[in-house]
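With one protein chain held back, the other chains of the complex are shown just where they sit.
So, subunit A:
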Amino acid sequence: MKAVLFLFALVCTLWQCVHAQIPSEQEQHVTSFFNSHGGSTSRHTNNWAVLVCSSRYWFNYRHMANALGMYRTVKRLGIPDSNIILMLADDTACNSRNKFPGCVYASAARDLDLYGDNIEVDYRGYEVTVENFIRVLTGRMDPSVPRSKRLLTDDRSNVFVYMTGHGGNEFLKFQDNEEISAFDIADAFEQMWQKKRYNEIFFMIDTCQANTMYSKFYSPNILATGSSELDENSYSHENDRDLGISVIDRFTHHILRFMEGVNKTSQATMQDLFNVYDYEKFMSHAGVRSDLFRRPLDQTYITDFFGGVSQAEVMSPPLSLSPSSNEGSEPENVPESELPVELDQSLDFTSWISSDTNATVRSADEVYGYDGILHELNSRAHAPKQGENMQSVRAWVSTGLLVALVGWVGSNTT
């Protein structure tokens, strides 16, 4: 008899504990709202890109064009110049050998000028060295180095690192007189991890025997891809008859072709990008390394690394929310008639939106439209209150039952 009662008491306490851990309905609604555009679970809030062309001389025009093609893609998808570190080891556009001054083309048809009118090259010429590259990644620089040459990432930054040039088995040549090895890059990434300088890194490299360069990484959250296996060359794509040299490499060319179909709101995933890899087109086996990357590739968006689209952060609403006057809190683009007539007094969502999370609503605005969000939030304004009430009622009932049980047991035994 006593054993049965003891078991019953145990079951009651366990039931109460379990109920206390079930997330309330309010939290469930909010999480599902912020994940409702596909379920990408990346935690990043800003994007950076480090694009390195490490070879010099006119005949390496294609490496400059590779890096510039990536620069234009990344800029088009939303990363601003202040978040891009572009390192070009030689000057191609204004080179005296260039028949088209101020222009760098990535195709023999010369349809798109990659240099354009608006470009900022952060490291150029003799400044592109292994030492400067590692200093950029690790952030250990002289205090006088200007801001535009620094990688000011934090632990919520997704960094896209692209390197191109001549390379070999676990090394990449910088400017034809020094090399960086795969171990150096792996250690630099580990330093970045320990100093919390990245959330996730996407490392792309287009050289000969490129896949060996990412074989030594050991830090978490790194996704890497290369253009060719050990003992394989990466090939250039096409020659330009007027310029007299090759203008683009095969791997980068096909990646850029794929990227032309991606825009800021695209939901293309990394798996779609890697599905483009084809030995017939590249003439080499391009590889992917995803064992250090915790998210599945078919749920990781291209724009997580290439674009400047930021994720939202769920913050707890401020404690005292009184309905504020219309002057300060009304967002400009919502006409008076669209605001819901009945606003709950304790949870004034308009002040919450305009004061704290304007940015959140703006970015989601592109996807949903402002009215839809407001409507959805207001329809759920009442539901969280009911859930909260139920939870507290359940807690009190189970406590009361337990106390009654203990009292009955005690009175029976005496």
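Just so we're on the same page, a contact is a pair of C-beta atoms (placed from the backbone, for glycine too) under 8 Å apart; a residue touches a chain by one contact, two chains touch by 3 or more; residues count from 1.
The rule we apply is simple: contacts and distances are computed from a predicted model.
The UniProt record for the undisplayed chain lists the protein name "GPI transamidase component PIG-T", from the options "Transcription initiation factor IIA subunit 2", "Cell cycle control protein 50A", "GPI transamidase component PIG-T" or "Rab GTPase-activating protein 1-like".
Of the listed positions A:Cys53, A:Ala93 or A:Ile201, the one in contact with the omitted chain in the full complex is A:Ala93.
Listed by residue number, the positions of subunit A touching the unshown chain are 56-57, 89, 91, 93-95, 100-103, 115-122, 124-127, 142, 144-149, 175-178, 327.
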